[in-house]
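Structure provided below as C-alpha cells; questions to follow.
Every protein chain except one is present and positioned as in the full complex.
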Amino acid sequence: MLRSKILNRIRLLKPVIDRRCMSSASKTPLTLLEVDDKSGIATLSLNRPPVNSLNIDLMNSIIESITEIEGNKSRGLILTSANDRVFCAGLDLNELHKPNQERLKEFWAVFQDVWLALHLCSVPTAAAINGHAPAGGCLLATACEYRVMLPQMTIGLNETQFGYMAPKWVMLSYLSVLPRRLAERALTQGKLFTTAEALDVGLVDEIAASKEEALAKCSTFIDSFSKANPLARSLTKKQIREPDVQKLIADRAGDLKECLEYINSPLLQDGLGAYFEALKQKSRSKAGKS
Amino acid sequence: MLRSKILNRIRLLKPVIDRRCMSSASKTPLTLLEVDDKSGIATLSLNRPPVNSLNIDLMNSIIESITEIEGNKSRGLILTSANDRVFCAGLDLNELHKPNQERLKEFWAVFQDVWLALHLCSVPTAAAINGHAPAGGCLLATACEYRVMLPQMTIGLNETQFGYMAPKWVMLSYLSVLPRRLAERALTQGKLFTTAEALDVGLVDEIAASKEEALAKCSTFIDSFSKANPLARSLTKKQIREPDVQKLIADRAGDLKECLEYINSPLLQDGLGAYFEALKQKSRSKAGKS
Partner (left out) sequence: MLRSKILNRIRLLKPVIDRRCMSSASKTPLTLLEVDDKSGIATLSLNRPPVNSLNIDLMNSIIESITEIEGNKSRGLILTSANDRVFCAGLDLNELHKPNQERLKEFWAVFQDVWLALHLCSVPTAAAINGHAPAGGCLLATACEYRVMLPQMTIGLNETQFGYMAPKWVMLSYLSVLPRRLAERALTQGKLFTTAEALDVGLVDEIAASKEEALAKCSTFIDSFSKANPLARSLTKKQIREPDVQKLIADRAGDLKECLEYINSPLLQDGLGAYFEALKQKSRSKAGKS
C-alpha cells in the first residue's frame, strides 16, 4: 500500500518534465550528466553560471537528470557543481523579486518537485560539495543521503539573515540530518557553518581535500550498498522519508499559498529591493573606478 | 496560514494576564524585570522565596513579564533566579495537595499558559541556571533556546521519583533538547543530572563559574541573532516548535482532565500527604532541638 502510494506519487511527478533545459544564452546545458561505465555511478553537475542559482530551468534540468538516472540503471547519483567556488547559491532571487504571479506559482511548484525528486530518488545519492552551499544549496545537499565537503566552504539554511523563513519541508530536511536542538538554533540564527563546523555537528559526513577526492568518497559511500537489494533499499529509504514527504504532499496547495503570500509581502519584497539596489550601487561604483 | 494561526493563539493567551502579581505577604514582586538600556536585553528573575516554587501567582507574573518583554522591543530574554541556590524547585506542591477543584483547574491552565508563553516567546530566550532546577524548574529551562548553568547544581525531570508522570508536553520539551534514547531513560529514572552530566548530554549548553558569567554567556547567545531578521527569526522558531505546541493546543481540555484525574488519585495524594507529614516531623524535631 505504502509502496504503491509512493510509487504513484513519483510517477505523478515525472510528467512535468519534458525537456533537458538549456541556458537560453549559450545553449549549454544547465546540468551536466556523466555516467561512469565502469562503476555505473552517475555524476550530475550543476552548470548555471555564475553561482548555480535555482531558477525554473535549472530545477527542471535537475529533475530531468534524476529521472534519467533512475531510468538508465545507474548504481548511484553524485550531485556536484561545475563551478569550483559555489556548489549552489540557493533560489534565484530574480524569480522572487516583483514576480509575475503565474510564473511564481510555477517556480514554487518546481521547487517542491526538485525536493521530492531528490528526496525520494531510488538510487543512492551523495553530494560532493565543492563550493559554498547556502540556503537552497544546503537543501539540495541535505536531501542527499551523504555529504562530502571541501575545506573552507560554508553551508547552512541562512534564510533568516535575509528576512525569510525557510518553508516547513526545507526545515524537515535539516532536521533529518541535525539534532533538533542544533537545528532550531542554526535555523533561527540563519547560521552558515564552515566546513569544519559542519563536520562537527554531522551536517556533512566527510571532508575531502579536492573535488576528485570528494567524488571518490561519494563513490565509496555508494559502494556501501553493494550487498543491499536495490528494490528493498529504495523502498526502505522511501519508508523512512515518508513522514516528511507526506507533510508536503498532503498540502502542496497550502504550502504554495502560504509561500506566495510571504514572497509577495512587503517584508520580503522590500528586503529584496534593498538587496538589488545595493548590488547595483556596488557594480556602478566598480564601473566608476575602472 | 500557519503564521497567522500561531499569532492568533498567542494573542488568545495574553488576555488571561491582567496584573503583575505580588507576593501576598511582603508585596514585593514575584518576578523582577530589568532591561539593559545598552544591550536591549531583558533579565527576568524569579523571586518567590524560599525556592521559587510555581504557584498561580508566580506563573502569572512570568507570563506578564514575557508579554511586557515582547511588547517593549527587548532584543532578548534571560531567565534566572533571584535566589542563588535554587533556580526553581518546580510546581508548588501546596497547589496539588488536597486541592480546591476550581483553583486546581486554574492552576493547571496557567501552567499550560506559562509553557506556551515561554516556548513561543518571539525574542531569543536563554536560561542562566544559577541554582537547582528539578521538575518544573527544568521545564522552564528547556523551554528556552539556550542554557548556561552554574557548577554543582542539578537539573532534570525527576517526577517519577515522587510518584508523578510528567505530562506529555513537558516530556516534549525534554525531547526537544535530549536524544530520544537518553530522554526516555532520564524520564523513567526521574534522573537529576549534575551540571557536568547535563553538559555532557546537551541538556545545558555551557557552564559558567558565576551568575555574572552565566548572564554574560546568555547575552552572547542572544547576540548571535544580530544578523537575523527578528520577524523571520520569530516565525522560524514558531514553525519548528509548532508540532509540540500543537499537541497541547489541540487538546488542552483533555490534558487538563487527564491531569486532574491523576492529581486527585490516591497515588499522588498519599505520596504528597506522606511528604508533607515528613516535613512537619522534621520541623517539629528541629524546633524541639533549638
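For reference, chains read A and B in written order, and residue numbers begin at 1 within each chain.
FYI, a residue touches a chain if its C-beta (ideal position, glycine included) is under 8 Å from a C-beta of that chain, and two chains touch if they have at least 3 such contacts.
The structure presented is a predicted model; accordingly, all values stated were derived computationally and were not measured.
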item: Sole residue of B:A196, B:A250 or B:L267 that reaches the chain not shown, by the stated touch rule; value: B:L267
item: Sites on subunit B contacted by the missing partner chain, in the whole complex; value: 159-166, 168, 171, 175, 179-181, 183-185, 187-190, 254, 257-258, 267, 271
item: Residues from subunit A at the interface with the omitted partner, ascending; value: 1-3, 124, 145-146, 175-177, 179, 202, 224-225, 227-229, 231-233, 235-237, 239-241
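Everything below uses one rule, namely that only the chains that are shown with their structure count from here on.
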item: Turn needed to bring subunit A onto subunit B - CA fit, degrees, nearest 5; value: 120
